[in-house]
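I'd like to ask some things about the structure below.
For this depiction, one protein chain was excluded, whereas all remaining protein chains were kept in their positions.
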Amino acid sequence: MTAPLLALDSLAKSFTMHLQGGLVIPVVAGISLDVAAGECVVLGGPSGAGKSSVLKMIYGNYRADGGAIRVIDRNETVDVATAAPRRVMALRCTTIGYVSQFLRVIPRVPALAVVEEAATAFGLGREEAQARARRLLALLNVPERLWSLPPATFSGGEQQRVNIARGFIADHPILLLDEPTASLDAKNRAAVVELIEAKKAAGTAIVGIFHDDDVRERVATRIVDVTRFAASAA
Amino acid sequence: MTNAMTDAPLLTAEAVTKFYGARIGCRDVGFELYPGEVLAVVGESGSGKSTLLKLLSGQLAPSDGRVLYRMRDGVTRDILTLSEAERRFLFRTDWGFVHQHAEQGLRMGVSAGANVGERLMAVGWRHYGKIRTEAETWLERVEIDAGRIDERPTAYSGGMRQRLQIARNLVTAPRLVFMDEPTGGLDVSVQARLLDLVRGLVADLGLAAIVVTHDLAVARLLSHRILVMKDGRAIETGLTDQVLDDPREPYTQLLVSSILQP
Partner (left out) sequence: MSALATSGTVAAGGYNFAYLDEQTKRMIRRAILKAIAIPGYQVPFASREMPMPYGWGTGGVQVTAAILGASDRLKVIDQGADDTTNAVSIRKFFEKTSGVETTTHTAEATIIQTRHRIPEKTLTADQVLVYQVPIPEPLRFLEPRETETRVMHALEDYGLMHVKLYEDIATHGHIATTYAYPVKVEDRYVMDPSPTPKFDNPKMNDCAALQLFGAGREKRIYALPPHTKVVSLDFDDHPFEPTKFDHACALCGATHTYLDEVITDDAGGRMFVCSDTDHCEERRAEGHRGALLGEAPAAIAGAAE
């Protein structure tokens, strides 16, 4: 196995709810995990086990309470858990891609621009970005008449496919997938599986959550059960 | 983004403190702002947001601490040591200031074209035709019909006035824009349009901005980073989505949980 692009080292997370008298909700503790290029590591375990929280910590969306999240960014190793916000912003542009469960809709921005934006942030030229965006939206069966419209009025499935296109458009070495196929029909699930396979073949290190057994079986290189790392209640 | 990593900060606040007599306006606030970054300063009324904005833009002298700004010539200066002439020059070239009430940032008695052209004339533009063409271009950019260039802002709606104010500020291609509650007092639909416009302009022009707002939705949409203020102190800071999705401080958790979700 090649050197990992992403390494979690004793990662821990809990939430302190100050509005509920300082109630501490433990999420995960002691997660150590390496992900190499071309691998698709699937996080397993029941809902509430903290799978999404792990992805969000890797993306810098949640803060880690302990441990390290080491990411190879070109020739440099960056620890997301302690990096400056500015560094994390740069990682999101060039190194870590993320498909969230829901598309965050921005008023007035058309679907095509939503998708392109991730590519231009990555550093692709405008033409290349547009070509890729069109190809992806077509592949994911988003009707062309919707491309110039803001996704606010789209159905849940349509929004999610725009979100997937946005996550897959760039060539991030690391890709995080949070239930990308949740609200999709069989045809579109298959399209997403194909996209994931292509990314793996291209050497992308993928960490994903799939609650659909069929998809999970097809794309997983290995499955890591997050309940193994469940933090004990404080 | 990666190129900017090696850049020096555009603006640096070092332990900026302001007392109003015994009362604290703002205490020990420090951060660095890099070119192209948007920082949101959030908190309730009276939390010190507006005081901080005035301190950062040199309109108020701090009781302690300092604010450094990297000028266009690459030299970093303490803004408090700038002469009034230098400060004014900065304000009509490299800085913009968008007021909550457009009336404060516009000349209501002169036409929209003159409002946009004023900064150009102040920096020495002396060709009427060119000034007018530039003003028209900017009106279009902020989605105001160029045919209304000769109307006074008094004839404009609130949203249009705010967009005009933005055009007036951006016409000299500033590198840093201060915004004080830019969407305050506007209808929701008007807000959305303005936010999207500002978001686009900031990205296209590579502007750095410091946006004071009590509206967390505005912060989420516009800013990369956020600074939460309470009782004059910066109690929590970080990536905008991180602070809003995983707030740590009791006060931030209260703020975040107080948002009405439609």
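As written, the chain order gives the labels A and B, with residue 1 at the start of each chain.
Criterion: a residue touches a chain if its C-beta (ideal position, glycine included) is under 8 Å from a C-beta of that chain, and two chains touch if they have at least 3 such contacts.
Model, not experiment: these values are computed from the prediction.
**Student:** Taking the complete complex into account, which shown chains does the hidden chain touch?
**Tutor:** Looking at the entire complex, the absent chain's contacts are B.
**Student:** From the list B:A8, B:A61, B:M121 or B:A155, pick the residue that touches the absent chain.
**Tutor:** B:M121
**Student:** Which one touches the absent chain: B:R70, B:R92 or B:R141?
**Tutor:** Hidden-chain contact among the options goes to B:R92.
**Student:** May I ask which residue of B:D64, B:D78 or B:D150 touches the chain that does not appear here?
**Tutor:** Of all options in B:D64, B:D78 or B:D150, contact with the hidden chain holds for B:D150.
**Student:** Since one chain has been left out of the picture, which residues of subunit B touch it in the full complex?
**Tutor:** On the side of subunit B, residues 84-85, 88, 92, 107, 109-111, 113-114, 117-119, 121-123, 126-129, 131-132, 149-150 touch the unshown chain.
Quick note on the criterion: only the chains that are shown with their structure count from here on.
**Student:** Measuring centre to centre with CA averages, how many angstrom lie between subunit A and subunit B?
**Tutor:** Each chain's C-alpha centroid was found; their separation is 32 Å.
**Student:** Per the contact definition, I'd like the list of subunit A residues that touch subunit B in the complex.
**Tutor:** By the definition above, subunit A touches subunit B via 15-19, 56, 60-63, 85-90, 93-94, 106-109, 121, 123.
**Student:** Going by the contact rule at the top, pick out the subunit B residues touching subunit A in the complex.
**Tutor:** My answer: residues 1-2, 5, 34, 37, 192-193, 195-196, 199, 221, 224-225, 237-239, 241-242, 245-246, 248-250, 253-254, 257.
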